[in-house]
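For chain A:
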Amino acid sequence: MDSVGVVIAFYVLSAITIVSAASIFLLRNLVHAIVLLVVVFLGMAGLFLTLSADFIAVAQILIYAGAISVLFVFAVMLTPLASRDNGNSLYAGPGLLLGGAIAAIVVVTAFDVEWNQLTGVALEQRSFTDTIEVIGNQLLGPHVLAFEVASVLLLFALLGAIVLVTDPNNEDGTTAEEEAGKDTAVGGSE
Partner candidate 1 sequence: MVTLFLLLPLAGALLALFLPRERELDARWIALLFSGLAFAVSIVIFVTFDPDQNGYQFVDQFTWINPSGAGFEVQYFVGVDGLSAPMVLLLGLLSVVAVLVSFNIDERVKEYFAYLLLLETAVAGVFLSLDLIQFFLFWELELLPMYMLISIWGSGRNRYSAMKFLIYTLAGSAFMLVGFLVIGVDAGTFEISALTEMPPQDALIPLSLVFWAIMIAFLVKLPVFPVHTWLPDAHTDAPTAVSVMLAGVLLKMGGYGILRIALPILPEQAHDFRFVLAAIAGFSVLYGAVITLQQRDLKRLIAYSSVSHMGYVLLGIAALGAVGLSGAALQMFTHGTITGLLFVMVGLIYERTHTRDITSMSGLMHRMPLIGTVMLIAGLASLGLPGLSGFVAELTIFLGAFDAHPAATIAGIFGVVLAAGYILWMVQRIFHGPADEKWADLKDANCWWEHVAMGSLVVVIVAIGIFPGIITDSIESGIAPIAQIFEANL
Partner candidate 2 sequence: MTDLLGNDLNLQYELLGPEIALVITAALVLFADAFRRELKIGQSAIPAISILGLVVALLLSLLWIDENKDFARLVTIDNFTTFFRVLFIAVTVVVIIGSHEYIERRVSHLGEFYSLLLLSTVGAMLMAGARDLLTAYLAIEVMSFSLYILVSLAKSDTRSGEASLKYVLLGGVASAMLLYGLSFLYGVGGSTQYTEIAAALSDGTSTLELPLLLGLALIIAGLGFKASAVPFHMWTPDAYEGAPIPITAYLSATSKAATFALLLRWFAGPLLPAIDSWQWMISVLAVLTMVIGNLVALQQSNIKRLLAYSSIGQVGFMLMAIVTISDQTGSALLLHLSGYIITNLAVFMGVIAFYNRTGREEIVAFRGLAQTNPYLALVITAGLFSLAGMPLLAGFLTKFILFQSVVSGGYTWLVVTALLASTVSLYYYLQVIRQMYMYQPEGDASRWRLSPTGYLATGAMLVGVVWVGVYAAPFYTAADRAIAPLFT
């Protein structure tokens, strides 16, 4: 934390993020909650920016504030009105307690540790100014394996999504003649 501006930005962004996050619990209307979730995502993107993690900040905005919240909006809009209530849960009490405890541990950890004394080898190589170029080079250079694995993973996740949402009856229907011909025993009886 070098300059005053960064410090001020940190506190403002943190305040926005925490207040929005807390309000999500209290709001009864799910659509409002989603809007606040977007605010939380944006606040976190801002926090990443203050840490000079510009790539992650952009990714955060694009993926979370953009794509994922749109997904949420769709999900809420497509559910019947009756269940759109951000209602009470049976486990609210224990959940709050557990969440509070975890938060307390994280806060204590965060304040207790002198983080800036860390001396990892990688941390000493901070000669770059913007992260996007470096990340790009790394991903397609030394970490190409991770890149490949991730792409295979995504391909199969796509496949899985298709498989999961295919209506099994419908899928059976397209090959009904085939199925009926060879295996009547298993057919529809089970």
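Candidate entries met the following condition: all candidates are chains of the complex that A comes from, given by their letters.
Please note the rule applied: a residue touches a chain if its C-beta (ideal position, glycine included) is under 8 Å from a C-beta of that chain, and two chains touch if they have at least 3 such contacts; residues count from 1.
Model, not experiment: these values are computed from the prediction.
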For chain A, which of 1 or 2 is the touching one in this complex? 2
Enumerate the contact residues on chain A facing candidate 2 in the complex. 105-106, 108-109, 112-115, 117-123, 125, 134, 138, 141-146, 149-150, 152-153, 156-157, 159-160, 163-164, 166, 168, 171-172, 183, 186, 190
